[in-house]
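Below, a portion of the complex is reproduced, with chain positions unchanged.
Chain lettering (A and B) follows the sequence in which the chains are written, and residue indices restart at 1 in each chain.
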């Protein structure tokens, strides 16, 4: 879709500097942009890419110093750029297909209006699917599960029995929701399975990446809070409650019976032990191992995790350990020799 | 299902303290329990939750001191509780459906009695499936694979060709068994694929979580021993032999040609390098990296892994490295100045 710089600025509530009449047909990063593209600067780290960028217009913050370029200035340039990308390119379009004759839909299932159920997808007994939801091919939805309105379930997703999925939830391919949690009572040399009678509740506006695995609860439910966004290959243990608006980067693993607050961020490959509580707005750096409960607002790094400011100084000193040892030995020798000489 | 406290106690060989006539209709954790629920205390860490619990009866060990509550005392309260959950709630029920007309079953396949094969599942040539096994929708079982009796294969599972699955094996959704191991001979700048002519053998009573990946052997088989339980997103390399009754928590990765003994436990996100041997009853703490063979009975933590007792003291000192450096510098200065003044 074509828009002028002026139209883009109005769409995001920004102010144009330079030629507002240029026609924009695409969006790209500063380094990839060609003439006719809009780009953005949200992180000052990339400021020097502006000089060489071929973008016709750049969305920047209100105070950034840039000269000789056409700009759209606004308070939150990343959000503004997102709005522009949506305006120009739109979100993925889903061709309405209705319920395919090659899908398998139980008679007891309740299917809302304008629902798409693609080929080779199985909808089991007593499933309820809200209006406008699209379920792509090769998915299986287990008995008694409820899926809300306007959800998008991509191919090869499995949702087990008795789960509850909210409205506007997106689940990417290969993800599994509601498999049995990892619960066994070991007795007489045998690991006896504990029935996992809870389920999974995914609240509204959640997006889950590809190939994740979210355990159902043992007793009571596993909950993914409203507005959470998960990347790929994430494991969530049974009975864990992820608070609203958490961001989980790829390969995070959170064990069972953990509670997280709102607006937490977990970097890639973070691990969290079971039965702890993580406060609101906690940030855990990539690859950290969290072994204890965390207070509101903390930022941790390392394994075991420690405050980020401490981690930044500590973890980089690991490489100096051979030096420490050498210095400690030398000093020890110096002291011994000196004392020996003086006594 | 309703049971009296007395009936529950008899079922688990326990002794009632308090009102044995109460009717119990559900099972829950101490914090979630309501009136009418049975709960349990297996880990003394949660002892103080008893005071506020609304559970009607609590299963506890023989020596735990609790007053003013109806109790079922027994030697192994967690195992007893598991038996009670099974009694009250049962395991997941599987509706018998037989072989669906919408499944694809090769003529050369041998299907036992009372086998369920759900819609859109493919059973390839020369597959054998034992009596009572249930295979949910959208699974693929490759040519020549044998699956034993009373197995449960959840949706979207892939089992490659030539594998052998024992009796009473459960495989959760998205798991892949028998993909080619990671074997290439690099020559002339090209990674040449080595045919992976082994397969995977999964012994009896194994349960595998969701989205795991178990490589077939290069020459000879990859083996998952009897009674092993895997959580989700676990990677097992080619030709590795996991001993009987191992427990692997989510996101564990074990490289190729590893051998583990019996009753090992691998915490979440543990990594094990290839070509090493791990003894019996070894426990590896979450996130550890095991780089050498491990003797029977050891408990390790850290990356590289070290004995747990040592790790507990060592890893927590990483955060003190800036302090160490500072103290070492100060001491060095003190000594130099003192020696200078005295010489």
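Note that a contact is a pair of C-beta atoms (placed from the backbone, for glycine too) under 8 Å apart; a residue touches a chain by one contact, two chains touch by 3 or more.
Predicted model only: the values in this text are computed from it and were never measured.
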Where 2 copies are displayed, count of copies in the complete assembly: 3
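Simple rule for what comes next: only the chains that are shown with their structure count from here on.
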Averaged-CA centre spacing for the pair subunit B and subunit A, given as whole angstrom: 25
Touching residues on subunit A, where the partner in the complex is subunit B: 104, 120, 122, 125, 138-140, 143, 156-158, 160-161, 174-176, 179-180, 182, 184-187, 189-195, 197, 211-213, 215, 219-220, 233, 235, 237, 239, 251, 253, 255, 269, 271, 273, 289, 302-304, 306, 310-311, 313-315, 317-318, 320, 324, 327-328, 331, 334-335, 338, 342
Touching residues (chain side subunit B, partner subunit A) in the complex: 27-29, 32, 76, 78-79, 81-82, 85-86, 89-92, 95, 102, 118-120, 136-138, 154-156, 172-174, 205, 207, 209-211, 227, 229, 231-233, 245, 247, 249-251, 263, 268-269, 286-287, 303, 315-316, 318-322, 324-325, 328, 331-332, 335, 339, 342
